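A single protein chain has been omitted from the complex, and every remaining protein chain is retained in its original position.
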Amino acid sequence: MKGPDLSWYLAVSAFLFAIGTLGVMLRRSPLIVLLSLEIMLNGANLALITFSRHHGQLDGQIFALSVMAVAASEVVVGLGLIVAVHRRKLELDVDKLSTLRG
Amino acid sequence: MGNFVVWVVWLVAAFSCLGSGAAVVSFSNPYYSALALIGNLGSLAVLYLLLSAEFIAAAQVLVYAGAVMVMFLFVIAYLGRHADAPWAGGPSWQALGAVAAAGALMVEIVVVIGLKASGRLSDAPDVSASFGSPYEVGKLFLTDHLLAFEITSIVLLASAVGGVVLGSHARGADEAP
Partner (left out) sequence: MIAAAWVCLLAPLGAAVAITLGGTRLSRRGAGYLATVSVATSFVASAVAFFSILGDPPAQRTHLSTAWTWLSAGNLNVGLSVLVDPLSIFMMLVVSGVGALIVGYSIGYMDGEEEERRYFAYMALFVFSMLLLVQSGNLLLLLVGWGLVGLCSYLLIGFHHERPAAVAAAKKAFIMNAVGDATMALAFFLLIQRTGSLSFDSAFQWAGGPAGSWAVNLVALGLLGGAVAKSAQLPLQTWLPDAMEGPTPVSALIHAATMVTAGVYLLVRTSPIFEAAPHVQELAAGLGAATLLIAGLVALVQVDIKRVIAYSTMSQIGYMFLGAGLGAYASSMFHLMTHAFFKALLFLAAGLVIHVLMGEQDMRKMGGLKRFLPRTYLAFVIGALALTGIPPLSGFFSKDSILASALAAGWYGQVLFAAGIVGAFLTGLYTFRMVFLVFEGEPSAYAREHFHEPNRSEPWRWMGLTVGVLTVGAVVAGWIQFANLWAPLSDFLRPVAEPLVEPSGAQEVLASTLAVGLGVAGALVAWAVYSARTIPVPQARAVRATLEHKFYFDELYDWVFYRPTALLARTLRDFVERPVLLGSIDTLAGGARRIGDQLTELQTGLVRTYALAIAGSVTVLALVFVWVK
């Protein structure tokens, strides 16, 4: 089937990545940051799958699956951190959680 | 006719993808953000289907939208009102810098795709019907990319352990700092 050229998919992927980046850098709640991070990862995944289709080989899809697995693990740890921070009655504000400074 | 359908599906999926992405980033209520993300993931699954990556699409819905987002929602529920996330107040140069960086990134990619690739990205070879099938993907995982497979499993194990540790009631974990 035809449909849009692959470059359109890549454009969508680029937009998604940019949106995710904006979210990571502009939001203060770590929860939203994590969500935005997910968006970035998905954007990358889309690009990978597009290129896999472009080359006719499945390596891109394999990579995308690994990215998904890693993203899942990262979400686990990230959420665990957020819960731990919450348990210690600290504010869930990325700007305030800055004791690891030089 | 088929082409037209594909185009329509693509447009709908693409715009909902981008729209939900923007929604995730802009809502102040984390519930809405999470739900928007689920929408995002769904539209992405549709796009994957259009790209003949059936297995990936299914995995996306099952794993990502099904498991990861549920986890997110659980945590947001647990946090309750503490999860409220107003917009950033922080240094304005930061906001400017962020927008500039994101914008630059986007422009670059678009330029690359549009101009530099000189039309090569438009071709898509014909692929067999079993292109994105679980069989093909599984075969690759267990032969060429076995190492990546194993390492990914170790990463998952590590994150599981990490999650347990972070969530456990270690001494003093519940006290105020």
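Per-chain numbering from 1; labels A and B assigned in written order.
Convention: a residue touches a chain if its C-beta (ideal position, glycine included) is under 8 Å from a C-beta of that chain, and two chains touch if they have at least 3 such contacts.
In this text, all values refer to a predicted model and were calculated from it rather than measured experimentally.
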Visible contact partners (per top-of-document touch definition) of the missing chain: A, B
Sole residue of B:Cys17, B:Val68 or B:Ala102 that reaches the chain not shown, by the stated touch rule: B:Ala102
Contact partner of the left-out chain, one of B:Val112, B:Val127 or B:Leu156: B:Val112
Contact set of chain B toward the excluded chain (per top definition): 88, 90, 94, 97-98, 101-102, 104-105, 108-109, 111-112, 116
Contact set of chain A toward the excluded chain (per top definition): 21, 24-26, 28, 33, 94-95, 97-102
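Everything below uses one rule, namely that only the chains that are shown with their structure count from here on.
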Between chain B and chain A, distance of the C-alpha-averaged centres to the nearest whole Å: 5
Contacting residues of chain A [partner chain B, same complex]: 1-12, 14-23, 25-29, 31-32, 34-36, 38-39, 42, 45-46, 49-50, 52-56, 58-59, 61-66, 68-77, 79-84, 86-90, 92, 95
Of chain B, residues touching chain A in the complex: 2-3, 6-7, 10, 14, 17-18, 21-22, 24-25, 30, 33-34, 37, 40-41, 44, 47-48, 50-53, 55-56, 59-60, 63-64, 67-68, 71-72, 75-76, 78-79, 82-90, 94-95, 97-99, 101-103, 105-106, 109-110, 113-114, 117, 121-125, 127, 131-132, 136-137, 140-141, 144-145, 148-149, 152, 155-156, 158-160, 162-163, 165-167, 173-177
